[in-house]
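Sharing a structure, written as structure tokens. Questions coming.
Presenting chain A:
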Amino acid sequence: MLGKVLKYDLKYMIKNMRVFYILSIFFAITTRILFEVEQSVIINIIGQISVGCMIAMLANILINTMTRSWVRFSSSLYKDESYLTHTLPVTKNDIYNSKLIQTFLFLFIGFVVILISLFITYYSKENWQVITNIVKNITIGLNMNTIFFVTMFLIVVFLEIFNAIQCGFYGIILGNRKNNKKIGYSVLFGFILYLVSQTIVLSLIFVYGLFDSSVMGLFQTETVSIDANAFKILLVLTSLLYVIIIYCMSMLCKRTLNKGVNVE
Partner candidate 1 sequence: MELTFDNNIPIYIQLLEYMKIYLISGVFKCGEKLPSVREFAITFKVNPNTMQKALAELESMNLIYTERTNGKYVTKDQKVINKLKDEYAITLAKSYFQGMKRIGLGKADSIRYLEGIDE
Partner candidate 2 sequence: MSNMKLLEIKKLNKSFDDKKILTDINLSLSSGKIVGLLGKNGAGKSTLIKLINDLLTPSSGEILVNGEKIGVESKKVISYLPERTYLNKQMKVSEVIELFKDFYQDFDEEKAIKLLKDLDLDINQSLTKMSKGMQEKVQLVLVMSRKADLYILDEPLGGVDPATRDYILDTILSNFNENASVIISTHLISDIERILDEVIFIDKGKIILQSDADKLRNKEKSSIDEIFRRMFKC
């Protein structure tokens, strides 16, 4: 049944997100074309507007993926639509897992569309060189692969946002266990959960740092040079911790959800 629940969650997201994907790619292409053609003042102005639109769309993709996920979660579990959701012959676990997979997929699609848009707009050998140089500067030339660095960095950001969205889910679940001021409590709980999860990640890295002085070095501001290897460990460790936290929190969400709901 998970597949069927997921089908309708994905349909909803596609319906609501596709416009941003299309516009973002559209503005990326226009920008590129405008920058490629012969320069004139007017075209330059239109080009700048186009860049602005594209950047706005990129932000929209991220923001909408987050808010749409929350809105969908809240409406299909606690608002009018919950009358259908909870009466379908489906387990609460399936309902929750579907939401989580849907979020993961659309966050991923969002990242891909953002990268494609940026690539269309800006890709050139010189620009890539600039990025490579920045990475090299950060890692002080110690043999760190640019692609590896960028990928790991994106993964951490991805997991960070994914965790934030799930904190929102758990906040909504907990907030709706209250008998009034449900929205207020949802936001409050979500925010607290986010802070707690961030603190846990940071403190665990710190604990790890107690056993690995190179990683600890990254915390010390007086250290000028950054150890590439330590940075690598930091990125991998952070991702790992996020994965663990996301997994644990999803189990907690399902446990709470299985205690039953009280919809209005």
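Here, a residue touches a chain if its C-beta (ideal position, glycine included) is under 8 Å from a C-beta of that chain, and two chains touch if they have at least 3 such contacts; residues count from 1.
Behind the choice of candidates: all candidates are chains of the complex that A comes from, given by their letters.
Keep in mind that what you see is a predicted model, and the values were worked out from it rather than measured.
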item: Of the listed candidates 1 or 2, the one touching chain A in this complex; value: 2
item: In the complex with candidate 2, residue positions of chain A that touch it; value: 1, 4, 7-8, 12, 15, 80-84, 86-91, 179, 259-263
